[in-house]
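All protein chains but one are shown in place.
Note that the chains take the letters A, B and C in the order they are written out, and that residue 1 is the start of every chain.
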Amino acid sequence: MKLTKEQEQDIKDQQSLENKTKRVTSSALEKILYTALPVLDHGFVRVIDYMGDDTSIVQSARVSYGKGTKKVSTDEGLIKYLMRHWHSTPFEMCEIKYHIKLPIFIARQWIRHRTANVNEYSARYSILDKEFYIPSKDQLSAQSKSNRQGRGALITGEQADEVLKILKDDATRTYDNYEKMLNERFDGTIIDENKDGLARELARMNLTLNSYTQWYWKTDLLNLLNFLFLRADTHAQYEIRVYAEAMLETVKKWVPITHAAFLDYRVGAVHVSAKGKKVIQQMAKGKQVTYESSGLSKREWNELMTSFEFTEKII
Amino acid sequence: MKLTKEQEQDIKDQQSLENKTKRVTSSALEKILYTALPVLDHGFVRVIDYMGDDTSIVQSARVSYGKGTKKVSTDEGLIKYLMRHWHSTPFEMCEIKYHIKLPIFIARQWIRHRTANVNEYSARYSILDKEFYIPSKDQLSAQSKSNRQGRGALITGEQADEVLKILKDDATRTYDNYEKMLNERFDGTIIDENKDGLARELARMNLTLNSYTQWYWKTDLLNLLNFLFLRADTHAQYEIRVYAEAMLETVKKWVPITHAAFLDYRVGAVHVSAKGKKVIQQMAKGKQVTYESSGLSKREWNELMTSFEFTEKII
Amino acid sequence: MKLTKEQEQDIKDQQSLENKTKRVTSSALEKILYTALPVLDHGFVRVIDYMGDDTSIVQSARVSYGKGTKKVSTDEGLIKYLMRHWHSTPFEMCEIKYHIKLPIFIARQWIRHRTANVNEYSARYSILDKEFYIPSKDQLSAQSKSNRQGRGALITGEQADEVLKILKDDATRTYDNYEKMLNERFDGTIIDENKDGLARELARMNLTLNSYTQWYWKTDLLNLLNFLFLRADTHAQYEIRVYAEAMLETVKKWVPITHAAFLDYRVGAVHVSAKGKKVIQQMAKGKQVTYESSGLSKREWNELMTSFEFTEKII
Partner (left out) sequence: MKLTKEQEQDIKDQQSLENKTKRVTSSALEKILYTALPVLDHGFVRVIDYMGDDTSIVQSARVSYGKGTKKVSTDEGLIKYLMRHWHSTPFEMCEIKYHIKLPIFIARQWIRHRTANVNEYSARYSILDKEFYIPSKDQLSAQSKSNRQGRGALITGEQADEVLKILKDDATRTYDNYEKMLNERFDGTIIDENKDGLARELARMNLTLNSYTQWYWKTDLLNLLNFLFLRADTHAQYEIRVYAEAMLETVKKWVPITHAAFLDYRVGAVHVSAKGKKVIQQMAKGKQVTYESSGLSKREWNELMTSFEFTEKII
C-alpha cells in the first residue's frame, strides 16, 4: 500500500484533531482512527468515524425492555443474551464509517450487501489511479475440482509466471490506452494539446477489473456483523476475506464485548437442521448412526460431520 | 413534560461526560446534547448521539468526484449544489440518534418511515407510564369540510369541555383497569398479593391510543430530511409536526449549511408539473392565461396558483 | 370473523376473474386466492396477489451460477442447497401481497419488520370499524413468573370474568365516545345535525389498542420467511403467532419445496454456539459432560439441553 503525499497529509491532519465531546467514545478505536490498515498490494481500510460503543447497545436494550433488563446483572450478560436470541435492533444503534481502497472485482461482490451507505470515487468525473491488484504467488490457485466457486491447489512454476505476466501486461496496456484515449495522464498532464480526449465516462470501460477504486462505506453494527459473518468466512474469496479480517479487528477494538459474543454465537457456531438434530441426538445417546439410516443426503451428512469435526465418519 | 428523577439524573450524568475525540464534532449540537426538548404535554425530543457534520458531506462528495469538486470553491457552494441536483449519498454520511417520547397514535404514523433504526419501550416486558396526550383547547379542531384528512374550525364552549372530559376520563379509566388486570401499579406495587396478574402482553390492549410510549430513533441525514419535509409541512397532523419542528431546530444546530439549503431547495420550493410549466411560461411572457385554457384540472389550477401565491386567480 | 356485505361481494368479484397469462402460476395458491382465512375473533388473512413460485427461485439461481448449477440434478436439491447455505437473493425473486385485518397492538409489533410494503387503513381519513379483539378464555394467561415477555398459567373463574368484562366495557365505551366526539356513527349517520364533529385525526386517539385495523402487506419470500421464523415461533405472542401460522399455510401452497426446506433448515433447526459445540462433541464421543465443566452459563446450558431435548440434564 502506497499513499500519495496528499493522502498522508490528510491522515495526519485528521489525526491531529483533538475535540471535546459529551458523546460516548471508544478509546481503543480512537487510537487507530484514520489510520490506513494495509490490505492486499495497494488496498487499505481506514475507520474514519463511528457512533456508539458496547454501552450504546445496552442502553437501547434497556429502553426497549425497561425495568425488565435490570435482572441481567451485567452489560456483558445482556449483550450475550441479545446476540444468542437474535435480537437485532439494539445492534443497529451503533454506526461506523470506513474509507476503503479495493479492486473493482471485489467492489462488485461487496456492493451486493445493500444495507450500507456508499460514496464511491467516480470515474465519470475523475481519472482512476494507475494501480491494479496482482495476486502474490501464494494466492495463485487453480480452480477447485470439487467446489465450483472455490480454489484448489497452487499453480506454480512457469504457468504461475505466465499468469502473473498476463495480469501485469494486460492491466498496464489497458491503462496506457485509457490515458491515450483520454489524451491525459493520471496526473493531469495533457498528452497532445491539439486533441480532445474521449469522455471519461467512456474511456473507463477499457480498464480491467483488477483496477483499484475507493469508497466511503458506512453501516450499522448489525449489518456490519452480517457482512463479516459471510465475508470473513473460509468460503469467502480470499481477496474479500482479507478486508473482512482487517475490519473484524476494528470491531474488536470498538465493541469488544459484542465482538466476543459474535465469535461465540456466530463465527464459531454450528447450524444443525431438523434432520441433523436427530443424528446428533442418537450419537449423544451412544447409538450408532450411519449415513444410510440418517435420512440425510451425502452432502448434508458430510457437512454435518465436518461442522462438528467428526472427520472419521465422512464418506 | 415531566421527567422522572431517574431520567433527570440520567441526563445529568450524560451531560457531565467530557471525552476527547479525534472525530468531527458539532459544537452547537454538543451544547444541547442529551437535553430533553419539550413537545406536547408530556413528550420530548432528545439528541443522544450523532456522527459527522457539514464537513462530512463535503468530504464524502470529494471522495466521489475526486478532483472534479475542487472547482466548487466553498463547502457551502458544494452542499447547495448537491441538494439542488438531488445528490443523495453524501447526505447519508451523517447519522443522528434521538430519544423521543410521543403518543402511540403518533408513533404509528411515524413508524411508516421505514428507513430508520428503532428501539421502542416494550409493553410486553414492562408497564407503560401513566401518561396520555390531552390536546390543549387551541388544538381542538373540528373535521375539515374540504379536506378529508385535515382540521377545520376550533371546537369551543361546552362541546370542547365535553371532548376534553371524555379524553381524560376514558384514558384514566382504561389505565386504572390496565393496572387492575395486571394486579400491579405502574410503580411496581402489587395490588392483591393473592392473585396473579394478567400477562402484560395482553393487558396493554386496554390502553387508549393517546398513551405515551418512547423510543430511540436513529437515522441518516438524508432520510431525516425526507421525514422532516413531509412531517414539518403544514399538511402534516399538528401532533407530529411539533416533533418535526423541534427536530428541525436540532438539524440547524448540527449542520447549518445543509439546513439552509434544505429550506431553500425543499421546504420553500415549488414543484411545477409539465402542464403547469406552460401556464407559468405564458404568464411570464405577459400573456393572459385562464383556467379554461390551461389544460389543468380545477384542483391542479388552484394548487398551482396557491403555490406561487397568485391568490386572486383561484376559482 | 364477520365480513361486511360489501367485502363479501368484493371477494366474489375478485374470485370470478379468469384471466390468461404467460406468467408462472401456482395452482394450489390460485384456489385460495382472495379467500379470507379467519384469524382471532374478527381478523383475517387473504392472499390477494403473488409473483413467481418454486421454479422462479431455481431459474434465478441458474442465472447467477450459470452452468454451475446444472450439476445439481433437481429443483428440490437446488432449493435445499440454497436454503442450507444461506443464499438469500434467489428467494427474493418471489413476491406476495396479503390483505390482513388485525388488532392495533399486534399491528404495532408486526410493523417493526421494516422490509415490507404497507398500505394501512387511515383513521385520519375514515372511521374505524366497531370491532375489538377480546381473547377467548383459553388464552387468558397470567404473566409468566420466569419469562418477562411470556405467559404463565391460565387465569380462571371470577378473575377471568372480570378481565373479559373490563376489556369489553372499556372498548365499547371508548368507541361510543369516539362516535360522540366525531358526531358521527361508524355507518356515517350524523348524530347531531347542529354540531361539528371533532377531527378524525384527533378523535381516534380515544380508541383502545385492541381495535381492529387492516392493511395490505406485500413482501418478498425471503423477508416473509424471516418474519415467519420469528413470529410462528413458540416464543412469539399468541395473537401474532396465529397470523403467522395461517400465512405459513399459504406459503406451503405457494412454494411447497421451499416450505419443506424452511421447516428442515430453519423452523426445526438448532443453532449451537462455539462453546456449545464442544459440549456436543464430548457427548457424541461418549464422554461425561457436566454443566460445571462446560464453560456455559446456566442459561446457556439449559437452552442447549432443551434444544436437543436432553431434558434430563437441565438444572
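Note that in this section a residue touches a chain if its C-beta (ideal position, glycine included) is under 8 Å from a C-beta of that chain, and two chains touch if they have at least 3 such contacts.
Because the structure is predicted, anything quoted here is derived from the model rather than measured.
Across the entire complex, the residue among A:62, A:84, A:200 or A:259 in touch with the chain not shown is A:200. Touching the missing chain, out of A:9, A:27 or A:144, is residue A:144. The omitted chain makes contact with just one of the residues C:4, C:19 or C:288: C:19.
Counting over the whole complex, chain C has residues 14-15, 17-25, 30, 33-34, 49-52, 56, 60-61, 63-69, 89-90, 92-93, 95, 97, 99, 117-122, 125-127, 188, 214-216, 218, 220 touching the chain that is not drawn. Where chain B meets the chain that is not shown, the touching residues are 65, 68, 71, 77, 80-81, 84, 86, 89, 112, 148-149, 230, 263-265, 267-277, 280-281, 283-284, 286, 297, 299-300, 303, 308-310. Although one chain is hidden here, its contacts on chain A can still be listed: residues 103-105, 107-108, 111-112, 114-115, 118, 120, 122, 124-126, 133, 135, 139-144, 148-153, 155, 159, 163, 166-167, 170-171, 173-174, 177, 180-182, 195-202, 204-210, 237.
The rule is simple: only the chains that are shown with their structure count from here on.
If the chains shown are joined wherever they touch, the resulting network links each chain directly to all the rest. Comparing the centres of all chains, each the average of its CA atoms, the largest separation from chain C belongs to A.
With centres set at the average Cα position, the gap from chain A to chain C is 34 Å.
Note on chain placement: the centre of chain A and the centre of chain B lie 35 Å apart, centres being C-alpha means. Counting partners per residue, chain C has 112, 148-149 as the residues that reach two or more other chains.
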